[in-house]
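One structure follows; several queries about it will come next.
The complex is shown incomplete by one protein chain, all other protein chains being positioned as in the whole.
Now for chain A:
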Amino acid sequence: MSVLTNNLDLFLRAFGQTLQLFAISGVLSLLLGTLLAALRVSPVPVFRAVGAAYVTVLRNTPLTLVFVFFLFGYPLLEIVKIEPYTAAVVALSLYTAAFVCEVVRSGINTVPVGQAEASRALGLTFVQMLGNVVLPQALRSVVPPMTSTMIALLKNTTVASGFAVFQAGTIRDSLSEQGENVLLGLLWVAIGFVILVMPLTYVQQTFEKRWSVAR
């Protein structure tokens, strides 16, 4: 316990950073992933190809390599300078978006084709159909896998440790510098993650309950 109480400030700041990384990357990846899914089901072949290529590349690249690119490779291109923290957000968002895209797309596939046909027959454009009819139903059916994707993102934030971005994954290094018991410290880190995941599970259950009634 003393590992925790002696370093409470460290733990709180680190988990605060983790939470922030997660929240920003979570929102960005949900938006980008949904947009990618829209591209992948669009009637325009070029859009579909772009969406498919994105998913293939990002989903098959280890996250660490995505980080390496944005922290070390991208600066060499000398386009716009980005801080390591921003680079971490970008890497996490782009990487997770590929998974969000596939989850959303699987949800779109569960929506009966008649829903889209009725929308088109009424004069809705592709974007109106997606936004008002197909996506709302698709997202309802993917709450569990989407929660899993978000939990994976939460844990993936620790990959930033290898790139000097301070967050819960770097607590270990700070503790070992101070000569604290690292293993005990790691146990507390794990408990911290469990505590962070719990609200996500709660959110999942709430959505599942709400949306199971409305059908």
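One rule holds in what follows: contacts are C-beta pairs under 8 Å (C-beta built on N, C-alpha and C of every residue); 3 or more make two chains touch, one makes a residue touch a chain; residues count from 1.
One rule holds in what follows: contacts and distances are computed from a predicted model.
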Protein name, per the UniProt record, of whichever chain is missing from view ("ABC-type polar-amino-acid transporter", "NADH-quinone oxidoreductase subunit I", "SufD family Fe-S cluster assembly protein" or "Late competence protein"): "ABC-type polar-amino-acid transporter"
Touch criterion as defined above, residue of A:L35, A:V50, A:L124 or A:L184 at the omitted chain: A:L124
Given A:G73, A:P136 or A:G162, the one touching the chain that is not displayed: A:P136
Hidden partner interface residues of chain A, rising order: 43, 112, 114-115, 117-125, 128, 132-133, 136-137, 140, 214-215
